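Left out: one protein chain. Kept in place: all the others.
Letters are used for the chains, namely A, B, C, D and E, taken in the order the chains are written, and counting of residues starts over at 1 for each.
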Amino acid sequence: MKLLIIVPINNSALNDEILASAKEVVAPDVKIDIKNITKGSPFIQSRYDLARNAPHVVKLAQKAEKDGYDGLFVTDMDMCGVEPAREVVNIPILGGFRANAYTAMMLSQKFSIITILDSVKDLQIDHTRDFGIVNNFASIRVVNIPVGKLSDKKITIEKVYKESLKCIEEDGADSIILGCTGFVGIAKPVQKLLKKAGKQAPVLDPNQTSISYLELLVRNNLMQSRLTYVYQDTKNH
Amino acid sequence: MKLLIIVPINNSALNDEILASAKEVVAPDVKIDIKNITKGSPFIQSRYDLARNAPHVVKLAQKAEKDGYDGLFVTDMDMCGVEPAREVVNIPILGGFRANAYTAMMLSQKFSIITILDSVKDLQIDHTRDFGIVNNFASIRVVNIPVGKLSDKKITIEKVYKESLKCIEEDGADSIILGCTGFVGIAKPVQKLLKKAGKQAPVLDPNQTSISYLELLVRNNLMQSRLTYVYQDTKNH
Amino acid sequence: MKLLIIVPINNSALNDEILASAKEVVAPDVKIDIKNITKGSPFIQSRYDLARNAPHVVKLAQKAEKDGYDGLFVTDMDMCGVEPAREVVNIPILGGFRANAYTAMMLSQKFSIITILDSVKDLQIDHTRDFGIVNNFASIRVVNIPVGKLSDKKITIEKVYKESLKCIEEDGADSIILGCTGFVGIAKPVQKLLKKAGKQAPVLDPNQTSISYLELLVRNNLMQSRLTYVYQDTKNH
Amino acid sequence: MKLLIIVPINNSALNDEILASAKEVVAPDVKIDIKNITKGSPFIQSRYDLARNAPHVVKLAQKAEKDGYDGLFVTDMDMCGVEPAREVVNIPILGGFRANAYTAMMLSQKFSIITILDSVKDLQIDHTRDFGIVNNFASIRVVNIPVGKLSDKKITIEKVYKESLKCIEEDGADSIILGCTGFVGIAKPVQKLLKKAGKQAPVLDPNQTSISYLELLVRNNLMQSRLTYVYQDTKNH
Amino acid sequence: MKLLIIVPINNSALNDEILASAKEVVAPDVKIDIKNITKGSPFIQSRYDLARNAPHVVKLAQKAEKDGYDGLFVTDMDMCGVEPAREVVNIPILGGFRANAYTAMMLSQKFSIITILDSVKDLQIDHTRDFGIVNNFASIRVVNIPVGKLSDKKITIEKVYKESLKCIEEDGADSIILGCTGFVGIAKPVQKLLKKAGKQAPVLDPNQTSISYLELLVRNNLMQSRLTYVYQDTKNH
Partner (left out) sequence: MKLLIIVPINNSALNDEILASAKEVVAPDVKIDIKNITKGSPFIQSRYDLARNAPHVVKLAQKAEKDGYDGLFVTDMDMCGVEPAREVVNIPILGGFRANAYTAMMLSQKFSIITILDSVKDLQIDHTRDFGIVNNFASIRVVNIPVGKLSDKKITIEKVYKESLKCIEEDGADSIILGCTGFVGIAKPVQKLLKKAGKQAPVLDPNQTSISYLELLVRNNLMQSRLTYVYQDTKNH
């Protein structure tokens, strides 16, 4: 099995870290590559960034299909370009939100999202509506760290932990998902801190959960429904 | 008041007809212009088309704000580019779906959508979820006419009427909205045919309802919330 | 276009102020009159008041239709008499709630209601259920000012501002609607105070939003659906 | 225990039949009287009728409290006057809808409503929204018999049976409630016919279920919540 | 009428108290017995206890039907064994949750649950989902008293009161249900304390509300729907 991680930003700074993280959780027979788009915004922190980068993601997905990949993971919780790409490639493709939200739902009654900035808050609440899972959503809280500053792991872990604890104690969350795939290496340390505080709850790693779900789809020979995503021939576009 | 209709397709064929239609319903002191994007797809019939054209809509919206328009209507039921544009312009901007859905809800308990093709069906159902109005939605039915063939008014009216009647008799609809802004001059004739059949229900014209709602926003000095749509400065992008 | 504002209370104290407020937002070709009922309760602060005054509103609406008005706005957020009146007049008629709630939804993800007294709190929550928009509703908060004391604008603005800020900071609201049409001249000052506090959110004026929505309906030649509101001939009643 | 059935119509034709029906299901120590209002519409088939008769129901409820009744049942599935009356009397008062809907929910997953006329269809769907039980509601079907013709039991039973069967076979209903308290003596025969057809489902008698629920409230010394229904002193009205 | 209370725990300590409590609210012609299971767990504080005791409840229900009881109440808010028992007995059988939740909904807009331990919290939230009444549910709060310690009435009343007040003041509850049928003699004192604090809200006694609802079903000759609960012949099992 050959999977590709598509980084939907014009920036390769996180590629190595994300790739290493994904490799930790896939089976020994899975080969993973990673590629970022080379146009558009260098990060995704708004609907504007999403709209700007989506066409480039779609193109990269189409190229990846031709290159023989079996499945594609767009490493973005807001699924930049995934919905349109599902119409034009005949291999499974997913973003981060659904894989993480459904896995949280598999393990608990309600999940909260810890995200980076206020500018994506309502956008991410929208996902819970769009996928019809509002009743499983406890809350969203913000750590106020832009993507570029997530590399300071110590501060990030501390802030994510503090907000996660509030989600559990004040909002009724039973599990935590992270609203940005730039949160690499954060989930497990936060999960440990929560356990130490008497709150043993799953904290999902956004990239690892997603790549594993993609592996599930490929092993089961499954792809997006052509009834929801009618195939679009783009040759004449 | 100076409003701009943005046609989010690389194609000016419908401009005159839509503009004339919009002018019928605005107050005498409202000036309306219409402009289409000049890149991207010549029609919108898929998520792929939406993604491709959105960045051009955003740019045109930014230019329109500088040109002094008081409000913008993107003539597309699927709101191509509207959500990102709301982050970068400081004037009200809307697409077709919400104006039509809310006005149908103002007048009746449940509405149905008559749309053009299967390829946008699930996408338009998504809007009812995303805006939290699923309980007011009766059904969606498809006439199977691509945008390019909508100009044959006689056939279009007949097909829209037939599907509307099914929505009312079989799905419980009390009003009808049209899922494509290419349906110009269709609503009123269909409403008359329904009335003749004993089913007096509002059938909303997609462009007219929207331009009127934009006028409402401008007269009330209202704009998208900066809490939902945090302002994005795009100068450095 | 000739519109009538129906004041559903046996009391003309607010007529001038409401009329002036409505005139600020309609187009130059719109003529507005205002009339109150002359029986029933002098204010509406309970379900009891609503039931008592509704029959008089219905009669006034019927008279207004005969007098040639094109549309009717019953200036009450709880829509005193509007639902029954929709069955007996053949012109568009609306109350305050839907116009305001839908316009808040047009501009933001979630709205809160600031209302006058505890006695109408659950009643107004009921509206969000009845119209199928619960998912767009953040909260309701009360200023504890009876209708008769709303004329002290300074105190009212201060209290509405404070509660609005709590709705935004604690309840997740992105916009504010006012739960009483007696809140005249309050919305814009509160909106300014919120903006100053870094919370740029729409605060809707209950009368202005409603009269504008009525204007929209009349210009689009739209009326309540006869499928939801079956016509009732009242001659023999 | 002394209960009063309030007939919310200016018409005593059904009094005896309803009273006899109620007496069949209450305990031996329960005394029941019945009284109709003597103003307003002689039947309830619309929102207009509801609005017209509600004030008279409220007055009769207030008188009944003074007369020493322990609880009040307004025999109307649309609960004419019940919500306002709950604010002004300090004894339990209920209409037909909630008692029947909740009892159907107690016994099955989804219920359907069989009602008299199209003019109350959307109104009764509204009750399922207002009380937050939409997910338990399968459908509503209409027999097209006005209240005045319900006395022809044979025809009524046949029509109610046929529509009930459709609710079960086509709409997924597991139980049936009757949308008009004029359906006296209909429920049990329909239930038998359904059982004979292999569909053993509860069919609730609207008056019997309601008077029993009132008895439950009185025996448990329960009344409407003063947090939802804040007490209104009407002495000065 | 002859009713049986089934105590779904291997423990008769609460039998007398529960029986006495139930007798207070039924009509003079109702005879009630009480029996506990004699295998399984001595209390129910988890899903594990529920699963362990359910088969014994089902057997006792089957025996009770043969013994001629007209209806069965399993005194457990989590309805231990009730759903399977509904398939195998032809008399009405209910647990505590639905009777209490629906009666709270009959009297108010939103209810909260006061329960014993964290271990049943999410389980009881599940009931509000399973019965499709999420919108009527305000919150659940825990007193942290295991079943065995509920007999200290003074402490229990104090803790239930404090949490109930929080439900009303912070969570928007208008009525209170108790999440454990071991709360005997608690409801009325708590209701009085709340009233003294200016919060006049129904507080339901879990056993009394349930036995009364069972009486309602028997008097109306009603039983669980055979469409939801298809009859299972257990002779060959």
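One rule holds in what follows: a contact is a pair of C-beta atoms (placed from the backbone, for glycine too) under 8 Å apart; a residue touches a chain by one contact, two chains touch by 3 or more.
It should be emphasised that the depicted structure is a prediction, and the values quoted were computed from it without experimental measurement.
Per the touch definition above, the residue from A:Leu4, A:Ile32, A:Val57 or A:Met105 contacting the chain not shown is A:Met105.
In the complete complex, the hidden chain is touched by one of A:Asn53, A:Ser139 or A:Gln208, namely A:Gln208. Residues 109, 135, 174 are the ones on chain D that touch the missing chain.
Seen across the whole complex, the unshown chain contacts chain A at 25-30, 92, 94, 98-99, 102-103, 105-109, 131-136, 168, 173-175, 188, 199-202, 204-205, 208-209, 212-213, 215-217, 219-228.
Contact between chain E and the unshown chain involves residues 41, 46-52, 54-55, 58, 81, 83-84, 86-88, 117-119, 122, 126, 129-132, 227-230, 232, 234, 237.
The rule is short, and it goes like this: only the chains that are shown with their structure count from here on.
With centres taken as mean Cα positions, chain E sits 51 Å from chain B. Distance from the chain B centre to the chain C centre is 26 Å, each centre being the mean of its Cα atoms.
In chain E, the residues that reach two or more other chains under the touch definition are 109, 134-135, 174. Taken together, the touching pairs give a contact graph of some other shape, not a line, ring, star or complete one.
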